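Quick one: structure below, then a few questions.
The complex appears here minus one protein chain, its other protein chains still in place.
What follows is subunit A.
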Amino acid sequence: MSCAATSPRMVQKLCFVTVGATASFYLLLEALLDPAFMEALHRYNYTHLLIQYGKDGQALFDEFTANRPFGHPDLHGIAVDGFDFKQTGLDYEMRLAKAKPSENRSSGLVISHAGSGSILAALRFGVPLVVVPNPTLQDNHQEELADVLQQEGYAVWGSYKELSSALERAEALRTRMLTWPPVHGANRKQRLEGVISEEMGYLD
């Protein structure tokens, strides 16, 4: 990460964005690389923006960073970094958004495409999460998931068109985050195990 330019005394607050690896999500990447979004990040005290931009986002991202070195007015003091994707998963990056006082990091944010793998990872880490459904995917079940997660208080349903307002709502979510996985009845944990055992046909 290019954090050389930030002073070590400053508390780091990272916004990590994953656009997904399977489908392209150019609209989200464009919205992220907008000076207005940088300004909003700055307003909520973020210092770093780290983007997993996907294979086809490389050109756009490279062009953006080449034209705007750290300190460029468009960046509003945000250090921007990115990579295309990682075969091994994004646990390391998600963890960077988690508060860690010993490393001078405050609780940041994960903005994720609405794929269940990334959503579940962010929920497990207990990082505030904004879920952005991809409108170019034909099946709209991503919006249903984002909607229900917002209703139940696990995440913020964000639109790529209104990322700044999603940042604001994420600050509200930060103060009343629910634990994951949800705690239900005592037997719930063994439901799948129970179904498998029934299908096995064990003798008593």
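The definition used in the following text is that a residue touches a chain if its C-beta (ideal position, glycine included) is under 8 Å from a C-beta of that chain, and two chains touch if they have at least 3 such contacts; residues count from 1.
Please note the rule applied: contacts and distances are computed from a predicted model.
Trainee: Which of the following is the UniProt-recorded protein name of the chain this complex doesn't show: "Exosome complex exonuclease RRP46-like protein", "Coiled-coil-helix-coiled-coil-helix domain-containing protein 1", "Trafficking protein particle complex subunit 6B" or "UDP-N-acetylglucosamine transferase subunit ALG14"?
Mentor: "UDP-N-acetylglucosamine transferase subunit ALG14"
Trainee: Which of these, A:Thr22, A:Asn45, A:Asn104 or A:Thr136, touches the one chain of the complex that we don't see?
Mentor: Missing-chain contact among the listed residues: A:Thr22.
Trainee: Among the options A:Ala36, A:Ala59 or A:Leu120, which residue touches the chain absent from this view?
Mentor: A:Leu120
Trainee: Write down which of A:Asn67, A:Thr88, A:Ser102 or A:Thr175 is the residue touching the left-out chain.
Mentor: A:Thr88
Trainee: Provide the residue numbers of subunit A that touch the chain removed from this figure.
Mentor: Within subunit A, the residues touching the omitted chain are 20-22, 87-89, 114-117, 120-121, 124, 141-142, 144-145, 147-148, 180-182, 184, 188-193, 195-196, 198-204.
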